[in-house]
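Every protein chain except one is present and positioned as in the full complex.
Moving on to subunit A:
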């Protein structure tokens, strides 16, 4: 859900950057038509460009993925000793318990 919000923010920031590029091109053509000297962009275009740059940086940083802890023991800290000893391949179900249990024996007779 949060990722979706950041994607929307990223899209809006890209559109804003595109808009400021178009504004800058328009300003340039205005200057060319009036035969003025280009010194700098209008302040609003300048601020919009910088703001979209920082918004894109922020959104990309959050969209790229989550950092993992680099300590080797970080993943193991939440696990107990019982979890480590648990090896499913060594499970045995056909052991003598079945033969010894009266309820299991009566089940087998009735079949």
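Throughout what follows, contacts are C-beta pairs under 8 Å (C-beta built on N, C-alpha and C of every residue); 3 or more make two chains touch, one makes a residue touch a chain; residues count from 1.
The rule is short, and it goes like this: contacts and distances are computed from a predicted model.
Undergrad: Given the options "Small ribosomal subunit protein mS29", "Phosphatidylinositol N-acetylglucosaminyltransferase GPI3 subunit", "ER membrane protein complex subunit 6" or "Ras-related protein Rab-30", say which is the protein name UniProt records for the missing chain.
TA: Answer from the UniProt record of the missing subunit chain: "ER membrane protein complex subunit 6".
Undergrad: Counting contacts across the full complex, list the positions on subunit A that touch the omitted chain.
TA: Looking at subunit A, the ones touching the missing chain are residues 17, 20-21, 24-25, 28, 38, 40-41, 45-46, 49-50, 52-54, 56-58, 60-62, 64-65, 67-75.
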